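Note that this complex is displayed minus one protein chain, with the remaining chains in position.
Up next, chain A:
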């Protein structure tokens, strides 16, 4: 019985087609709408500490009093070294660490990306745990210059002071590594790569090592001001991976409830915990995740399955000083020290919308998946559509059958005048559309390789040349195909190439959604016009509208949007992407050039072909 339904639907294809169209539009609408529901109280949850061993804020933090004078002394020291070269800095820092009785290591590194060279020297010290066996370690890191290239005076001074202070405690069960990286972007990456022996040839190996790193806290406290207003917690990792939510919760709970420090996320300084602010925090988090870049030194650790956060101070009018920051770090370290095993209890996939509010993967994943499902359903509809078959469009394959008889009688009915030959009517020509789609996808390697190898200086001119090329390329391809292929094959070919391209895009986005939800969602959002941009040889205005719409949602447009969002030039974004690829192993450029751009080109080909077909008069 169950098989009767599809059999009947086979005869009423238009029902199926409309159903698929409706379903795909519905999927997209529901997907988009569900994202905007997430900040509501009904869909998001309050954060909670999942790992009982952490016991955040349960201990008294003693950092303060005379320790504060030591921090100020180190601050002076750092200030004096402010403009020195990195080897002088490293030597002086090593001296200070040694005088505190720690094992010290130094590491030079050099990266080349986008025609620039990024060199520096990291210095670090290992405090061996009095009660540990050197199988586990936690890292306290302070970049010499933070991500905005400001001298991280407070952060480095605090790290130096804490290294002396921690040395006096006998309760550590994990080794503590104090790392002063030479910058915030390349330095930590060089260090963590070398720590796991996965470094390139221009990066020195580490002379001293400890056990598996369980957690990383980065202190970012730039400037000469001693006072700050609030603590900004940064948590986005490379490629949109995130640290375990427990680590963030611990930091938030300690700074808020124990120290009375306000915490901020995603540069939302005046969060009122209302719908708008939650949504904005979430969207900012999604943009950072989608770009997959480093937002601080912690980002480089996360791909190694090391949970890491940056604590950055914000504002200079508040009443908190080194003392509160030091106590916060101390308390976080006491919690990390309690860990019995690697962070695993809480969530790895989440979207934070306020310091104490989040949604987990089960709630938000459907949004991105539904976009991908929308694309896949469209692909299936295009395949089922009789227009995908060459030959006469929509040929009625069979005569209408009489009313069904009794069971078993069906086989006996003999019909006269069967139209179809044994080979089953018009077939789909797969070769041309397949080669269009595969060929264009291979072409995606070209921009990827070019943008990762050109100099920063020529970046913008290359980019504009490439924009021009990709505006012309689809038109050229569609002219070429229109002129060479036989007319009755044209429409099905463009139809099927759209089908394959959407199928591939939908498949890729649903895969990507499990790895980097935000990137998948944003690309899915920008690709929505591809669902509707079709070949319309009968209506040139519609084709023009489609073409403009596609142009507005191209990867280039997205690049301009991103550049505008950060207030940078396009060449800076491309430089960042190239740097990200060579230093961090960031995938975003691959996804954009080898998945999204080809899908967009195929969409443009089918839209442009309608104009070409109208002009040449080959309408299929």
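One rule holds in what follows: a contact is a pair of C-beta atoms (placed from the backbone, for glycine too) under 8 Å apart; a residue touches a chain by one contact, two chains touch by 3 or more; residues count from 1.
Here is the rule we go by: contacts and distances are computed from a predicted model.
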| item | value |
| --- | --- |
| Name per UniProt, for the chain absent here [options: "Protein transport protein Sec61 subunit gamma", "E2 ubiquitin-conjugating enzyme", "GPI transamidase component" or "Mitochondrial inner membrane protease subunit 2"] | "GPI transamidase component" |
| Touching residue (missing chain; options A:45, A:305 or A:489) | A:305 |
| Touching residue (missing chain; options A:59, A:150 or A:515) | A:515 |
| Touching the absent chain when the full complex is considered, from A:24, A:241 or A:390 | A:241 |
| Candidate in contact with the missing chain, chosen from A:380, A:542, A:557 or A:614 | A:380 |
| Chain A residues that touch the omitted chain in the full complex | 1-4, 7, 10, 241, 305, 342, 344, 348-349, 376, 379-380, 383-384, 397-398, 407-408, 410-411, 413-415, 418, 420, 422-424, 427, 503-504, 507-508, 510-511, 514-515 |
